[in-house]
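Only one structure is covered here, and it is reproduced in the block below.
One chain of protein is taken out of this complex; the other chains stay put.
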Amino acid sequence: MFLSIALCVVTFSGCYDNSEIEDLAYVMAIGIDEADSNSFNLTFQTAVPKSITGVGGGGGESTVVSSFKTDNFLTGIKKANEYLSRNINLSHTKIIVVSENIAKKGVAAFLSGLQQNMEIRPNVNIIVASEGAKKYIESIQPKLTSNPSKYYDLLFKTYQTDFLVPSTQLEDYLYRAKNYGAQPVAIYTEIDKAIDESKPSSGEGDEKSDGESKKSGDSEKKNMSIKGLAVFKMDKMVGKLGPEEATLFALLTGSNNNVKIEVTDPLDKRFKVLGNVIKEKASSNKVKIKDGKPKININLKLNIDVQAVQSDNNYDEPDKAAKLKIAYEDYLNKGIKSLLQKVTYKFKSDIFGYGEFAKQNFKTIDQWENVKWPEIFPQSQYDCKLDLKITRQG
Amino acid sequence: MGLLNSIGKYIIYKEKNEKKSFVLKENTDINCEIAQNVSSLDVFDKEKLEGSFIGCPVNDDILKNNISSDIELNKKIMMTTYDMPKNSDLVYREFNITVKDKTLKAFMVFIDGMTDRTVISNNILQPLMLLSNLEIKEEVKDIGEFIFNRLLPFNQIKVVKDYKEVVSNINFGGCVVFVEGIDYAFMADTKSWDHRGINAPKSETVIRGPQEAFNEQIRANTALLRKILKDKDLMIQNVSIGKRSNTPCAVMYIKDIANDSLVREVLKRVKSIKVDYIFDSGELEQLLEDNTFLAAPQILATERSDKVALMLSQGNVAVALDGSPFVLVMPATITEFLHTTEDTNIRYPYVNFIRIIRMVGIAIALLLPGLYIAITNYHQEMIPTNLLFAIEASRENVPFPSVIEILIMEFSFELIREAGIRVPGAIGATIGIVGGLILGQAAVTANLVSPIMIIVVAITALGSFAVPSFSMSFSIRIMRFVYILLGAVAGFLGIALGLVLNSMLLASSKSFGVPFLTPFGPVTNGKYADKLTRKPTWKQEKRPDYLNTKDIKSQPKVSRGWTVKDSNEEDED
Partner (left out) sequence: MKNRIQFGSWEATALMVNLVFAHVMLIFPRDMVKFGGSASWMIPIIITLIALGYFATVLKLYKNIGSLDLIDISARIGGRTLKVIVGLMITVFLILTVSIFLGGFSQTLKIISLDKSPIEYVEALFFIGMIAAAYYGIEVVARINSFLVPVVIIGFILITIGVIPAFNINNLFPILGEGYASIAKGSISMLSAFASFIILFLMVPFFKKKYLKRVGFSYIIVSGLLLVWATLSFILVFPYEVAVDKKIPIYQMARHIEFGNYVQRIESIFVFICSICVLLFLCVVFTFVIYVFTKTFDLKKSRPLILPMAIIVFSLALLSKRTNIELLSNNSLTLIWLTGMILPLLLIIIGAAKKVGLKDKGDIKNRQKH
């Protein structure tokens, strides 16, 4: 009998981890802003389940955004716990937003602390916001659904055809930030003046022009949108890529085989032709090291499906198709060359991951580490071959 | 006057009549031998014991004696054994027999209501009273033999020599005739009483298959089996259980398939049961099984005749008890409890589909509440985000933690199930709807439980109905509660621990020498084709080899003759 009492005591005292589902607060987005010297502002966007699902009388905001000033991550979480009177659970976080200032100073310290935490998913996206993380999070208003997590999921899946790449996810980002083989990238967002939302119905202009930079001091909520990619070297931000460059980047690194590129119509300079570029599996990259300098051969086999022609030119006829092909080739060649030069010579950061390919030349890890890839990368030479085929989509 | 009387009732005190109350006295042991000679005792003892000889139970020693030729003694013994004038449904009929000009006195005893009156009158009394006068052209050496051979034209007559047999036969619907001068009696089996006919099975219904179930008559049950099997090697051995009730019980097996040692073990166990009365095969099951405290059953009880026939043909042994429509089949392993007879009757794709659904249903019935508790309390990251919010929103206002909530729901569901059995027929259907929908809905609106919980409990209940065997579903219901507790204590680790412990418990139990988890536990060789999924009927070539039957092959390799090309056939044109 004594044994059974002891057993009961042991059993029921152990339910420490038994936490009811409604006692937890689920954080959707984390933001990091700079504050004075060593501290930073931590922003949490927490979901309010009741207003999301509408059960038991919806209404009200579907998320709660709160900021805490702290100098390390754990204190921030504790403060959030006190404020929200529920335990914070990070297992459903979808994005981490970092302000551009912090990105330029170096992000690794914050992010490593996050990664050790078992709760965070390894495919959390990292976003660099030019205006600051808190403003970005506040400006995100779910437009078509009331559920913020669905909004985030769909956001990143919709953009998948453009230039969202796996390398902006937490796991890859941290790996690249610490090693020599490749360098990390993150998503870059800015205020987009081209988007205009009118109140009753949501009509949006879809054109993206080159967004202007910061416009601070504005009391209205501005709409932020994804503008391109931020380029890092180790863990500091060194530059950014615009949308077209980011599209080409995605094409080169092969994470998205399907991008939409538009070129000026060769027969009519006023209009554009939109095509769907598919990279075939036969494309390859080869890296060779000669005399301590890398020589990179890029071989792209592309299939272009013409999707929309603004002018009414009929590109089925062979001579017109040839002209279109030349137009595309020009565009792609120029774009890729300028991108490669910008990244290699200006930013000096190997975001394409050619270092990984270079590893094939070495037999052991020691040899590879002796080479010190980040130092020889800026001296690399490129040899780019394009092989295009245009098909017309019915 | 009347008014005065009624006023008087309230004013004048009238003594109430005392009601005599009954006190249950302890049983005093009466020494029967002293009571027999009551007249020779002195006054005080005489008073006490007077008249108690009548109440003295007949000593069973008397019954061990053989029947004497003195008819008066027989008469006296029968009268005292049955306490005849008092015991109103025992009939005592005296009559005379004339054999070759000799008149013999005779009497017969039977129980009214258990015997067929017409048969007794026509086939026993009539010939004895009338036909004994006819001229029989035969030498009469022995009167008894003459009576037995010629005068009793009835198809089941036995000669009995001692009173014990006489008494037990009369108790079961026989009719006994005593004749003067013969030291044995004739017993005729004239059983007939009102009983239920052969109906459709109440608890195990199938769509494709015969609809004949056993009833309470042991002869009808064995007849059903004989009718299906038509095998000359089907043995039906009779054993009588119960010291006082003498209930007949039949042990059935097929002689050249079933294993000898198995048959011997079953017979040994059945014969060694010592009880006073036995009423139902449920009691018999509890007296025969290996392990009383195990949550899983070890003997299969079924109402369907085709299931018993199928299992007999595979080498099992069946035990039927008179008075119970459930026949016990042993040994029983886990696969028997998860298969129905319909599985043999329907086509290959349907069988496997139904089997898969059944397996999933059983897994759900056992594990779903436990898994739900484990996931929502410990592993919240597994749930898709939208579902998580839905659950959280619906649980906002519920006052209990989810473990208590699910225990309440499960408990009330078991209560509804138990109560639903006894609800009278007309209201039964409505209670189902009332209990399920309206009460559930009311509970949700009152914020006592959350709607997710109701769905979980409802699906679990559905899953538990998918189990074909009644006793197995009980064991699953019990184990489900243990899994809920384990899930609440330690999440997935608790559930894993529960699974391992459960498997160990099941794997260590044996049913008549066969481990319970065959064919998964000891992986048996041989092409036993009916474990989880079932191979087509023409592939079921061997009997299950854990039974160690004498004849392992039940079909040759090619059981469909038409598939073999006939070499003589002309296939031109």
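Which chain is which? They are A and B, in the order written, and residues in each are numbered from 1.
By our rule, a contact is a pair of C-beta atoms (placed from the backbone, for glycine too) under 8 Å apart; a residue touches a chain by one contact, two chains touch by 3 or more.
All of these numbers come straight from a predicted model, not from anything done at the bench.
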Missing chain: touched chains present in the view: A, B
Residue touching the undisplayed chain, where the options are B:117, B:244, B:347 or B:379: B:379
Candidate in contact with the missing chain, chosen from B:267, B:310, B:499 or B:552: B:499
Residues belonging to chain A that touch the chain removed from view: 10, 13-17, 91, 118, 121-123, 153, 157, 171, 175, 178-179, 181, 353, 356-357, 359-360, 362-368
Chain not shown, touching residues in chain B: 375, 378-379, 381-382, 384, 490-497, 499-501, 503-504, 507-508, 515, 517, 520-523, 525
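We take it that only the chains that are shown with their structure count from here on.
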Chain B-facing residues of chain A, complex: 11-12, 14-15, 17-22, 24, 26, 47, 49-50, 52-53, 55-56, 89, 91-92, 119, 121, 147, 149-150, 153
Partner chain A, residues of chain B touching it in the complex: 376-378, 380-381, 385-386, 388-397, 401-402, 488-491
